[in-house]
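A single protein chain has been removed from this complex, and every other one stays in its place.
Moving on to chain A:
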Amino acid sequence: MGTKEKSLTAVAALLLGLVFFVPIWTIDMDAPQYPEGIGMEISINKIEGQKKNDLLNINGLNHYIGMKEITPESIPELKIMPWIFAFLITSGLVIALWGNRNALLIWILLFVLLAIAGLVDFYLWGYDYGHNLSDDAAIKVPGMTYQPPLIGTKQLLNITASSWPGPGFYISLISMGLASYAFWSGKSSSKEN
């Protein structure tokens, strides 16, 4: 890998540092009784309401249908994900210094696999929350589940739930793109040599 590729790889790795500061996913909910909207933002290390008490109020709503309370402290992914990203950043930087193209390929593949695993995990998480409802729920609609969509918009009772990637996700995509470009660019330059 030339200096350009090494630099690109380093940038790709360092860019991931931004993911610590912005949400990776957002879930918006619209309902007539929430004229200003209500929603949550999922980051790699925390889940927060879009407004100060949204999470509290979402939990308040969810308890009528028997959904588990969303307590960020009890979600193990929020503890693991920062380490995964820390690993991607450090390994990416090491590869950038080392300049090994194969290692970069492995880094990219690993990143993609982790991203897919993350999405699958997120889907399963949504599935669990939406399906695994308390038998004591006050409101039961036969056949109704409350799983939010992975991506897109879905009507859940009177609530329109919209789930979309947040800035953290796009930053990860850009990082992947830069790394792939560095790999591809390194390939063509090695041919010329």
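What we mean here is this: a contact is a pair of C-beta atoms (placed from the backbone, for glycine too) under 8 Å apart; a residue touches a chain by one contact, two chains touch by 3 or more; residues count from 1.
The working rule: contacts and distances are computed from a predicted model.
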| note | Among "Biopolymer transporter ExbD", "Sec-dependent nitrous-oxide reductase", "N,N'-diacetylchitobiose transport system permease protein" or "Flagellar assembly factor FliW", the omitted chain is listed in UniProt as "Sec-dependent nitrous-oxide reductase"
| request: Specify the residue from the set A:I80, A:I106, A:I139 or A:L173 that touches the hidden chain. | output: A:I139
| request: Using the definition of touch stated at the top, determine which of A:N57, A:Q147 or A:T160 touches the missing chain. | output: A:N57
| field | Hidden partner interface residues of chain A, rising order | value | 52-53, 56-57, 60, 64, 138-139
